[in-house]
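Heads up, this is only part of the complex; the chains shown haven't been moved.
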Amino acid sequence: MIKAGIIGATGYAGQMLNWILLKHPSAEVVFLNAHSNAGVKYEEIYNNYIGFSDFTTVSLAEAEEMLSEINVLFISLPHGKSFEIAQKAVGLGVKVIDLGADYRLKDVEEYESWYGVKHENKPLLDEAVYGLVELNRQFIRDARIVGNPGCYPTASILALAPLLSEGLIDTKSIIIDAKSGVSGAGRNASVQNLFCEVNESVKAYGIGSHRHTPEIEQMLNSIAGEEFNISFTPHLIPMNRGILATCYAGVKKPVTQQDIDSLFKDFYCDSSFVKYINIPPETRNVKGTNLCHIYAKLDSRTGRIVVVSAIDNLIKGAAGQAVQCMNLMFGLQEDTGLNLVAVVP
Amino acid sequence: MIKAGIIGATGYAGQMLNWILLKHPSAEVVFLNAHSNAGVKYEEIYNNYIGFSDFTTVSLAEAEEMLSEINVLFISLPHGKSFEIAQKAVGLGVKVIDLGADYRLKDVEEYESWYGVKHENKPLLDEAVYGLVELNRQFIRDARIVGNPGCYPTASILALAPLLSEGLIDTKSIIIDAKSGVSGAGRNASVQNLFCEVNESVKAYGIGSHRHTPEIEQMLNSIAGEEFNISFTPHLIPMNRGILATCYAGVKKPVTQQDIDSLFKDFYCDSSFVKYINIPPETRNVKGTNLCHIYAKLDSRTGRIVVVSAIDNLIKGAAGQAVQCMNLMFGLQEDTGLNLVAVVP
């Protein structure tokens, strides 16, 4: 049985980790850390756990004391907050999966420029593996520390990787227009995420400046083997969960719809969570699951391919992918505890 | 392995049956029946099953041919439509669980008066057991046919049963004000359930005339051992799933909050799906589960007890309860395949 600790277990992503691990056949939670709520029974913070979880949340200091009891530490904190605890855990031989942004960008300067904080553990960053399983499976298996991908990057990279790997698209032409449910903004008190401020409206935000941009570029550049920038625009949608990424790219070589279909199917033939489908995906069909639905359409009129991908931002875009990484790191089958079908409607 | 067939598998309740049985360790679906969609791949009707279900839906005639291959038949049809298929199944020794209204009301005249159709199988009705497990466990085990409770009755009866069983409340004073998500209205094309007609609004409907009224009364009368009518008002809430029943009753004998708390806890001590909690329930905390959260508050100012119960109308109020019945009918542990925790947010 893998023993796991969760730092930041009262945020939405941390809570989903707990939810998944509760049913995981080969892992169990040892502690749930909270910040302002430390010392409160978990089922009082999230009433859906009433009768299912006896945990009382622990402070960071208490969590550190318990590092020796666990095999894997999930960290779900705001960026810049994970350096110390991650180092301690790794030092004790505990595998670390960081759901925040601190171990994703390999270029420290880029990290510091986009996030506005100093990176305090470059050696660990150097060794960290980017946890996008479908593309990095072999490196994740042996990693001591994984930088779990952001939600937008997960949806975006999975949508574009096959096309880039084949050199089918003009890298300079890539535009990603993404739509996210509100849970992506976290569970902090704020006026702008109040029900009445979000409901019955849609908006773009962070145009040209969202922090997931360099993360997407790092991976796409690596796949394509060249440097380029992309346009990335996130939007806020009045729903709890889900990300839909609509990706546009100009075609570089002659290609048919059938070629594209084959390419995607082949590319993901060993990735059971990625389903290449023949109609535009809806986020509700992957909600509550670790799935990514992808659809690609060649638009001959404009010479572009439009790829649409859908994930649950809190599962494949956060907690589910983290457990997928854990499974690999501990030699389990990749989908252990993650074999979920969306609850519709 | 229990072999199951589902009649009406493309409605919301029928689909949830399929969802639950897909993960059930001791049961498996043999056929999925559809009406207008017969012959269509199930994953094309519900895209969340892409990659998880190879079924093609079958017509009613085809389903009848396959009755001999199954052990249990779930029927999820509009009222008045189940008589023939239910009889055939029972005749072949197949256990029947009817999610519609045809085997709930024991008084045929009442059935015919509230539903406006003739009941065509009184003998089977006589033998049918009302499938509210927490109150009818012992009878369900041996039933050949179960009338699975309606969604509103499930929430309402579970809320009031303990108080009535102890004779604590004035039976003439009972008022049930219930709130339901839109999935209760089913998946039929209709203007009144369009997104734009329901969203950003709330309304009452069927005031004093909803068909679940006699079903609630039948059970409450039986528990109390006397005849009485109740006021029941359903409301439509702009959300997909969930029922909240707010129940009011005048206190008949001196009682304290502590007495009430003890009563509910004791009454449901062997019913793992019913959680008596100490704050007003929210439907989201039982969404996607077979749970019923109940909270009771003594209001000394008015001499009333207010009981609030929350269920997922499609699970504890339909498909989940049906599987709970199946488990009992086949000697399984009651919660087999139903050990679900709500996905929040």
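Annotations for the structure displayed:
Here the chain labels run A and B in written order, and each chain numbers its own residues starting at 1.
The rule is short, and it goes like this: a residue touches a chain if its C-beta (ideal position, glycine included) is under 8 Å from a C-beta of that chain, and two chains touch if they have at least 3 such contacts.
What you see is a predicted model, and the numbers here were worked out from it, not measured in a lab.
Taken as a whole, the complex in this structure file is built from 4 copies of one protein sequence, with 2 shown in place.
Please note the rule applied: only the chains that are shown with their structure count from here on.
Mean C-alpha position of subunit A lies 37 Å from that of subunit B. For subunit B in complex with subunit A, the residues that touch the partner chain are 12, 15-16, 19, 22-23, 46-52, 183, 199-200, 240-241, 272, 275, 277, 279, 281-282, 284-289, 291, 293, 341-345.
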